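Excluded from the complex is one protein chain; the other protein chains are retained at their positions.
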Amino acid sequence: MDLRIDVGQQGSWTVLGVGGEIDVATAPRLRDQMIAALSEGKHNLVVNLEAVDFIDSTGLGVLISGLKRVKTHGGEFRLVSAEQRLLKIFEITGLDAVFNIHPSVDEATAQPPSPGI
Amino acid sequence: MDLRIDVGQQGSWTVLGVGGEIDVATAPRLRDQMIAALSEGKHNLVVNLEAVDFIDSTGLGVLISGLKRVKTHGGEFRLVSAEQRLLKIFEITGLDAVFNIHPSVDEATAQPPSPGI
Amino acid sequence: MELQRTPEVIDLEIPARAEVVSVARLVIGAIVAADPAFDDDRAADVRLAISEACTNAIQAQISSNHLTTPVTMRCSSHEGTVTVEVIDHAGGFDPESLEPHPEVTDPARLDHERGLGIPLLRMLSDEVSFNRTADGTSVVMHFMARPGSTEPR
Partner (left out) sequence: MELQRTPEVIDLEIPARAEVVSVARLVIGAIVAADPAFDDDRAADVRLAISEACTNAIQAQISSNHLTTPVTMRCSSHEGTVTVEVIDHAGGFDPESLEPHPEVTDPARLDHERGLGIPLLRMLSDEVSFNRTADGTSVVMHFMARPGSTEPR
């Protein structure tokens, strides 16, 4: 029932580690964290979903809004998940074509951000 | 919501390893396993509650019936639990004075049964 | 005495089957977990007490052959207090007339495999009342976040 979010830095990437359930009750906190990072000048975000047990359409919507905000700031936005269940939800909604999804934080942050691309 | 029971032998002790939730729906299966062991001539029972997440009054009642049946057969009956939560339920019902409770299977089976005591 | 159906109340209506008591535990467990004032130990008290009340309601409806009427668990949580009402339609009973258990030291204690539910429920809750309804029983239990009556006797 809970959502946990921690924020770390890996090179030029700001990594939001998310755990628990992202739903209509908890998604606003993830949105706030992304907005806070951007307002601190952190424009390149990796959202690590490895510890996420559940995500619904509200959660997907918040990730879309994050991607949009990051683009507006000229930054880059990446997701991390290797969980079949989660990847399936991105697939059936067609969002796998919208997001840049990596299987691990290391792979997501291996290359520096290429803003504007 | 599930109850798992496995049966093993340690010296002269038959050890019923119980896991999950013992409630009104699942307790009859534990009772049946104890009856089955006794009918196979296994009169010295250790019921290992280490993997039990929940026990209610129906579960306690089935343990009492097990103790009674074992005594009728001249055997010995021991419980294993080191879980504060479980021990508390035995305490507040006064059943800690009725059962022989050991903190581990090794300690419960260290001494051979002394039937009739 | 009865809990009003307010916006903060969660109702669960379950059939009179032993298998669904675990669903009632899940629901009350989630409600208590949402209140940080309740620690794990007190939350376990609430789950056990509610499980006992639901088990009794379901067993009473089964033995009085009221199989098609649901049992209701009505939960509300407010500032460190959880209140739960369990309602059945099993015809009612007199909780005061239950035979008291023999003393723990009495060997006759072993003859009593049953009858532990209501004593447990009384010890684990801070307040409990058994109310006669038109066609059964309503058990109202209050739980406070700080353990009140769960000390060993």
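Just so it is clear, A, B and C label the chains in written order, and each chain counts residues from 1 on its own.
What we mean here is this: contacts are C-beta pairs under 8 Å (C-beta built on N, C-alpha and C of every residue); 3 or more make two chains touch, one makes a residue touch a chain.
None of these values were measured; they are calculated from a predicted model.
A.B. asks: Using the touch definition up top, pick the residue from A:45, A:60 or A:108 that touches the left-out chain.
C.D. replies: Only one listed residue reaches the unshown chain, and that is A:60.
A.B. asks: I'm checking contacts with the chain that's been left out. Which of A:15, A:34, A:47 or A:89 qualifies?
C.D. replies: Answer from the full complex: A:89 touches the omitted chain.
A.B. asks: Go through chain A and note every residue touching the omitted chain.
C.D. replies: 1, 21, 23-25, 54, 56-58, 60-62, 64-65, 67-68, 84-85, 88-89, 91-95, 97-98
A.B. asks: Name, in rising order, the residues on chain C that touch the hidden chain in the full complex.
C.D. replies: These residues of chain C touch the chain that is not shown: 5-17, 19-20, 22-23, 26-27, 30-31, 34, 67-68, 70.
Here is the rule we use: only the chains that are shown with their structure count from here on.
A.B. asks: Could you give the separation in Å between the centres of chain B and chain C, each centre being the mean of its C-alpha atoms?
C.D. replies: Each chain's C-alpha centroid was found; their separation is 25 Å.
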